[in-house]
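The complex appears here minus one protein chain, its other protein chains still in place.
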Amino acid sequence: MDAKFLQKLLIDVAEGRVTPYEAAEKLKTLPYEDLDFVKIDTHRALRTGRGEVIFGIGKTPEQVAAIMQRLSESTSPVIATKVGPEYYEAAGKAVPEGLTYYDKAKLLVYSEARVRVPSAAHVAVVCAGTADIPIAEEAAVTSEVYGVSVDRFFDVGVSGVHRLLDKIEEIRTAKAIVVVAGMEGALSSVIGGLVEVPVIAVPTSIGYGASMGGLTALLAMLNSCSLGVSVVNIDNGFGAGFLASLIVQGK
Amino acid sequence: MDAKFLQKLLIDVAEGRVTPYEAAEKLKTLPYEDLDFVKIDTHRALRTGRGEVIFGIGKTPEQVAAIMQRLSESTSPVIATKVGPEYYEAAGKAVPEGLTYYDKAKLLVYSEARVRVPSAAHVAVVCAGTADIPIAEEAAVTSEVYGVSVDRFFDVGVSGVHRLLDKIEEIRTAKAIVVVAGMEGALSSVIGGLVEVPVIAVPTSIGYGASMGGLTALLAMLNSCSLGVSVVNIDNGFGAGFLASLIVQGK
Amino acid sequence: MDAKFLQKLLIDVAEGRVTPYEAAEKLKTLPYEDLDFVKIDTHRALRTGRGEVIFGIGKTPEQVAAIMQRLSESTSPVIATKVGPEYYEAAGKAVPEGLTYYDKAKLLVYSEARVRVPSAAHVAVVCAGTADIPIAEEAAVTSEVYGVSVDRFFDVGVSGVHRLLDKIEEIRTAKAIVVVAGMEGALSSVIGGLVEVPVIAVPTSIGYGASMGGLTALLAMLNSCSLGVSVVNIDNGFGAGFLASLIVQGK
Amino acid sequence: MDAKFLQKLLIDVAEGRVTPYEAAEKLKTLPYEDLDFVKIDTHRALRTGRGEVIFGIGKTPEQVAAIMQRLSESTSPVIATKVGPEYYEAAGKAVPEGLTYYDKAKLLVYSEARVRVPSAAHVAVVCAGTADIPIAEEAAVTSEVYGVSVDRFFDVGVSGVHRLLDKIEEIRTAKAIVVVAGMEGALSSVIGGLVEVPVIAVPTSIGYGASMGGLTALLAMLNSCSLGVSVVNIDNGFGAGFLASLIVQGK
Amino acid sequence: MDAKFLQKLLIDVAEGRVTPYEAAEKLKTLPYEDLDFVKIDTHRALRTGRGEVIFGIGKTPEQVAAIMQRLSESTSPVIATKVGPEYYEAAGKAVPEGLTYYDKAKLLVYSEARVRVPSAAHVAVVCAGTADIPIAEEAAVTSEVYGVSVDRFFDVGVSGVHRLLDKIEEIRTAKAIVVVAGMEGALSSVIGGLVEVPVIAVPTSIGYGASMGGLTALLAMLNSCSLGVSVVNIDNGFGAGFLASLIVQGK
Amino acid sequence: MDAKFLQKLLIDVAEGRVTPYEAAEKLKTLPYEDLDFVKIDTHRALRTGRGEVIFGIGKTPEQVAAIMQRLSESTSPVIATKVGPEYYEAAGKAVPEGLTYYDKAKLLVYSEARVRVPSAAHVAVVCAGTADIPIAEEAAVTSEVYGVSVDRFFDVGVSGVHRLLDKIEEIRTAKAIVVVAGMEGALSSVIGGLVEVPVIAVPTSIGYGASMGGLTALLAMLNSCSLGVSVVNIDNGFGAGFLASLIVQGK
Amino acid sequence: MDAKFLQKLLIDVAEGRVTPYEAAEKLKTLPYEDLDFVKIDTHRALRTGRGEVIFGIGKTPEQVAAIMQRLSESTSPVIATKVGPEYYEAAGKAVPEGLTYYDKAKLLVYSEARVRVPSAAHVAVVCAGTADIPIAEEAAVTSEVYGVSVDRFFDVGVSGVHRLLDKIEEIRTAKAIVVVAGMEGALSSVIGGLVEVPVIAVPTSIGYGASMGGLTALLAMLNSCSLGVSVVNIDNGFGAGFLASLIVQGK
Partner (left out) sequence: MDAKFLQKLLIDVAEGRVTPYEAAEKLKTLPYEDLDFVKIDTHRALRTGRGEVIFGIGKTPEQVAAIMQRLSESTSPVIATKVGPEYYEAAGKAVPEGLTYYDKAKLLVYSEARVRVPSAAHVAVVCAGTADIPIAEEAAVTSEVYGVSVDRFFDVGVSGVHRLLDKIEEIRTAKAIVVVAGMEGALSSVIGGLVEVPVIAVPTSIGYGASMGGLTALLAMLNSCSLGVSVVNIDNGFGAGFLASLIVQGK
C-alpha cells in the first residue's frame, strides 16, 4: 500500500463508494509490507544522512562494486570497509565519479560533493604505534566522512606514559576519544582515567602468541578499571569512528 | 490506535467531518504501537495454543508464582522450567487450580483441563543413564504437555551398542527423536545413522574434567557425521521437547 | 550367511541330515556379519531414496571423483559438499552423465533423471546478506535435490528489522525455516519469535575479530530465547537443507 | 611543593636571598609528587562532580564502609556497586547521613542533598525480562545519580519483536540507550538497527549451558551488525549507566 | 527369542511340523533383540570377569545403592567411583555383604570373596604430592580390584627430579605406569622418557589460576615429547587403573 | 669419568698410590656427567631396538636429512614423521641405503635390513573414512616398522554402526586397537564398548566449524563413557602406533 | 650407599681384600639412589637457606600441620601458602614454637629465630587497590621471610596514573618490582615503561564477567608492550615474592 492507494481509499470513503466498515476491514487485512507510511521506515540512510555501509570481508571486488553502484544512486555517503586497492579499481568502473580510496584506512568512499562547515567539536583518535595505524586511520577517516573533525595522536603508548601525558591536554579537548591498541590493550584504561569524555576502545589483532588475534586486548579493554570506556569488535575502526561521530554530533 | 478509533476516523471521513487528506496525514503519523490490527500480533500464545514459558533460572519462587498467575488468566498451558518444589509451593498459593509439578523434570505446569485425543505420531526420548534422566524427563514431559505421546528409552548408551540395537526398531517408529547425552555425546551420531527422522540432540552437563560442563558433548553433537541431527543448548530438555512436538504435530 | 545358506541348513534339518541341536549350535556361532537377514540393514541409502553424501573437505578431486563413480552405480542422488569447480571437472571424467555443479553452493550432485511433482509444502531459506549466500545456497540446493521446493529470502537482517517484517508473512508459509547468519547470529532468535514452525539455525564463519570463525554466532544461536530453534555446525548448509527436507517430507 | 612554597621561593629570588641558579636547581630536583600546580591533577572527582566509585566485589562490608566514610568527607556522590543490604547496614554506622540503598540495583549511594533540574535529554534503559532487571536497574539508578532522567523498558525481547516495535518510538526519544541482555544478546543488534543514537550494550550472566556466564552475549554484542553499538563488561550496569549519563550530559 | 525357542523351532522342522521355508521366514522377521545367541552379547561383564562400574557423579546415595544391589546379584566386582562415605552407608543397607569402601580413593567396591594369586607383573602408580593422592589411590585400588599388584610412588615430582631418579629403577620394573599429576603435568613426560613401558597419564584438577581445573595439565600431557604416553580424562583415576590392569593382564 | 678412569683410580688405590680417603673425595666431587656407568643410560634407543624419532614439523628437508644421517650411523630404525616427499629426496642424498618413504603416512624410515618373524599378536587400526586415512596409515606403518602386524579397517564409522558390527569380530582379535576419528570422535567410545583390549584414540583435525581443528574430537574421546580408552594428541598417528606396538610386544 | 660404605670399599681395595675390578663392578651396579655423594643432592632446601614450601590448596589443616612438623625438624624457613587461620591453629599443636601467621597474606611461616642484617637492596610491591592487597601481601611477606626488605605501594592504579607518577621515584629505587593487578592488568605495562629493573607481574582473580577469573589480566600482562616484564600464575603472590627476593639477593 502506498500513499496513493491510501488517499484513493479515503476519497472513496469520503465520496461514499466505500463504507467506513469496509475500509476498516481493508486496512486491517493489508499485509504489513504495504504499510509504507509507517513512521519507522527502512530509509534510515537517506533520512539521517549517514548513508550505507558495505562490509568488504568475504565479498569480491565485483560484488562490492555492484552494491556500491546501486546504493550510490539513492544515498550518500556509501562506505566500503576493509577493502584493498583492487576494490577501488573495480568500483571505479561502476561508479565513475565521487569515489575516494583511503589507502591506509582501507576504506572506499562514495560521496557527493558537499561543503562542510568544520565542526568545533571534534574526535581524538589515539594509538600507540605504527602497526595500529591502519585501524586508527579507519576510525579517523570514518569520523571525517561523517563530517566530524579528527585530531590524530599516533605515537603514544603505555610503555612511555610520559609521551602520553605530554599530549593529554590536547586529547582532552575532544568530545569523544577513540583509543586503538593491540597487545595488552592498556591504553584505553590509562586514557580513560585522565579524561571526562566517552572513550571508545578498539582492540587490534596486532601482536603474537598469547595476544590471540586481539582477544587479549579485547578482554583487557572490557575489564578496564577506568570509567566511561566501552569497546567495539577487534579491528573495528569503522564502528568506532561511526560511534564517535554520533556522540559528537548527537548533542 | 484501536479498532474503535479507526472506525470513528473513517466515519468522520464518510460524513465529511474530516477530509481524506487530513485522515491520510493522521494515519501516517500514528505511532506504530497503536496499529493493533496489524496481522502479526503478539498474541501468539493464545492463537497457537502453545501458551507461555517461564525460564526459572535467576527468578525467585515468588517471581515465578506471580508471573504464572498473570499468564494463567489468559493462556494455557504455562510452563515454568528448571524449578524446584519450593516453586510449586509458592505457585500453589497464587494459582490454586490446574497446577502440576513434575518432580524429575523440574517442570511446573499450569494447564486447563482438556480431553486429549492420543496422537498416533509420537516422539522418542532416548538417553544413556541415570544421570541424564532429569533432562530427558524435561524433554518428555514437555512434549506430552503439548499433546504428543512419548516413548522413553532411558537405558541405552554407546558403550553397549547392542542394548541400543535391541531397541532401535521401536525407536524408529517415532516421528522425531530427542537424544539426551552427556560426556562424549556420541549417542546422537549413532542413532542419527540408524534412523530416517529428525534427531534433536541435547547435550547435558553430566561429566567431569574435560567434559567442561557439557561443552564437549555440545561440540561433539554439532560435529555429528550422521545426517538429520541438530542441537539445542546444554541441558535444554524443554527446548528439545518443544521442537519435537512441533515437528510431530506437522506444522 | 546368506538366505541360501539358511534355507539349505533348515532343509538339512528337515531331511534329517542335521539334528536340531547341531543346527542351533551352528546358528549361535555364525559370525554376526553373515546375518544378512537382520532387518536393520545398511542399505539405508537405497531404501530411503536419500542417496549418499561425500564430504569434500580433506579429499582431492580425484578421490571425490572415484567415490562418486562407485556410489553412482548403485544409488541416487549422490552429493559432494564444499567442492570447487575442479572437482566437477574431475568427476566429469568418471561420471559422464547426470552430474550438476552448483556454483554458489559449491555442491556437486549426481542424480538420475526423474520427474518431480512439485511439493506444496516448502522450506524457506533466510539469510542477511551477500557474504552468507554461499552457505544459504548450499542449504537451498540440498533441499531441492531431495525434492522439496525452496523460497529464498537473502536480504533480511536484524539491523533492519523492518525489511524482515515485510517478508515475514511469506516466510511463515514454509513448513520449516533455515536461517543462515554470521556475526552475532541474532536472526534465528528474531525469526524464531515470529513463526510457529521448526527453525534450523546455521552459523557462518563470516565476520572478523571476536566472531572467532563463527563460534560466536554458533553460541548465540544455541542460547536463543525463542522456541523451536535448533542449530547445526558452522557453515553446515548441507546439514540444514537435509534436515529441513526431512521435516517437510516427514509428515 | 605547594603553591606557598613556590611563592616563597620566588620571593626569595626576587629579594636576592636565593640566586636564580639555585632556584632553578631546586625546581629541577623537586620530587614530582610535590608539583601540585600541574594542571592534570588527581582531584578529578571533585572538579567534575562525578565523585568516586567503590567496586564492592572482593571487599567486606567493613572495608566498603571505611572507604565510603573517608571519601564522603571530600566528595559527592560516592557509589558502591554490587553490594548487598549488609553493606548498607555497615556503612550506616560510618556515614550516618546522605546514604541511600537501591535494593534491586545493589547500589549504595552517598550523596549530599542537592536540587536537580530535571534534564530534558534522557537515557533509555531496555531489557528483556525479569532476570536482567537487577543489572538494568544498576544502569538506570547510576544515570539518575549523575543527574540524568531515565526511561525504563523492562519487558521487550527479540523473541517477541513486536512488543519492542510498540515501544520503539518512545525509546528513540532518548539521547543514549542502554541495552541489557543475557542469553544470545541479540537485543542490542535489533535496537541498534532501529535508532540513531549511541547504544551501550551490557551482556548479563543470565542463562545456562552454552551461555558461559555471559560470554556468549558479550561476543554476540561485539559482533553486532548494527552501527553505533559498543559494549561494556558482563553485568557492568554501573559502567553503562555512567557512560550513558556522560554522553547525554554532552560534556 | 531365547535358546529354548530356537531349539523348539528346529525340532519342529526336524519333525515336519514346520517347513524349512516357514522357519527361514520366521528367523528373518524375528526382532533383533530376541537374538540372544548372537555371539556379541551384552553380558560382557560376566564373561570377562571385569564386572560393572557405576559413575557416582550426579547420582544420589540411594540411586547408587539400588544400582549396586541389582548388579551385585549377577556380576562381580561392582565398582562405584567418586563416592563419599554416605554412599557406603546407603549401599550397606542394600548389599549387606561383600562391600569395601576405600576412603582415600573414594571407591565403593562390591566383590565376592575370592583367592587371588599375586601377579608377578604389576602396575606402578606415581604422583607428585599430597594433593594428587586421592586420584592416585583411585587408580591404584582399581588395578588391585581387578587383580593386579600395584607399587605406589607418591612423593616424586619434577621440581625435585633426583628424588624421581632415585626411584626410577623400581618404577621401571612395572609393566605399565600410571602417572598422576596436576599443575603443569610435566611428570608424565619425564617418566615417559625414562621407561620403555606404556605410560597412562592422569591430569588432576589440583592447582589454581591458569591450571584451569586441570585443563593445563591435560593439554601438556597430550603434547608430551616422550613416546609411549597416552592420556585419560582429568581426575579419571579409575579409567587409568582399569586400562593399566588391562595392559598388564595381557588380555 | 669413564670406566677406564674408574679402574685406574681403583688400581691406584690397590697399589697404594692413592689412599682410600683421597679416592673417596675424588669420587664425591666428580661431576655427574662423567658417571657413565650409571645404569640408567641415555642409550635407550640402541638397547631397546626402538631407534630414534625425528618430528618433521618445523624442520627443513636439509635439517631432517642431516639428523637422519647422523642417527642412522648408530641406531635403527630412524623414523621421521609428518614429512613430504621433498624430505625423502633430501635424505636420499645423505643416507643412500635403507630408506623407505611411506606416501600416505608421510613417514620416512631408515631401517637396516632384517628378517622379521611375523608376530601372532597384532594391532588393529580403525578409521571411518577417506579423510582420516593419512593419520591411520601413520599409525599402522609405525606399528609395522616396530615389528608388529597390523590389520586395517578403514571404512567403518558410527553413522553406519552396522558396517562396524560386521567387522567387530575381526577387530576383536587384535591385542591393541588404534581408533582414528575426526569430527565428533564417537568411534572410540563405540569400539571401546565392544572390545576387551586397550583402545588408543587418535583425534584428527578433519572437520570444519565447531570441530575446531580436532579439539572437539579430542575432548569427546577423553570423555568416553567406555572403559579401556586413552587418548593421544590430535593427528598423532605415530604416537598411537608406537604405543600400540609397545602394548603388543610388552607381554 | 653412604660415605661409610664407600670408604670401607676403598679400604678393602687398598688392603687387597677386594680387587679393583670387583670394586669397579660393584660401583657400576650400585642402585642410583644410594649415590648420596652425588653433588646435585636433593637437600637444596638446607644448602640454599630457602627452606621448603607447602602449597595449602587441596590439603587439610591436619595435613599441613603434619608436613610442617616434619620439615621444621630439618630446615628453616617452612612456608605454607593460601592457608586460613584454622591451619595456624592446627599447626600450633604440632609445631609449638617459631610459627607466625600472616593474616592478610594467608601465609603460615615456621622460622628459627635469627638476626637479619637489613638489606640495602629491596623489593617494591605495587598494587592498585583494596581487593588486590591479599595477594600483594603474600608477595611482600614472602620476600621479607627470605630476608629482603619490602616497600609497599598499595594505592596506585592506571585509572589514576598521576597517583602512580607521584610514587614512581620511590618505586624506582627498588632492585625488583612486583606488580599485582586484576581486571585489565595494565599496571605492569605502565610501570614496566617507567623503570629499568625486572618487573614481576602477578595477575589476580579479582574482577567479574570477562575477567574470567584472572585470565584476562594474565594474558594482558604476557602481552605487555613494556620490556623487562615477566609473569607468574594468577594469584601466585608467593612465587613472585620468592623470585623477587632471588633477583635482589643477586648471589
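Note that the chains are named A, B, C, D, E, F and G in the order they appear, and that numbering of residues resets to 1 at the start of each chain.
Criterion: contacts are C-beta pairs under 8 Å (C-beta built on N, C-alpha and C of every residue); 3 or more make two chains touch, one makes a residue touch a chain.
Keep in mind that what you see is a predicted model, and the values were worked out from it rather than measured.
Visitor: Among E:G147, E:G193 or E:G250, choose the residue that contacts the chain missing from this document, as touch is defined above.
Guide: If we include the chain that is not displayed, E:G193 is the one touching it.
Visitor: When the complex is taken as a whole, what residues of chain G touch the one chain not shown?
Guide: Touch with the absent chain occurs at residues 39-40, 44, 48, 50, 53, 165, 168-169, 175, 194, 196-198, 200, 218, 222-223, 227-233, 239-240, 242-243, 246-247, 250-251.
Visitor: Which chain D residues would touch the chain omitted from the figure, given the whole complex?
Guide: 3, 6-7, 10-11, 13-14, 16, 19-21, 23-24, 27-29, 31-32, 35, 37-40
Visitor: Hey, which chain A residues sit against the chain that's not shown?
Guide: 130-131, 160, 162-163, 165-169, 206-212
Convention: only the chains that are shown with their structure count from here on.
Visitor: At what distance in angstrom does the C-alpha mean of chain E lie from that of chain B?
Guide: 39
Visitor: Among the residues of chain E, which ones contact at least 2 other chains?
Guide: Residue numbers touching two or more other chains: 31-32, 38-40, 44, 165, 168-169, 218, 233.
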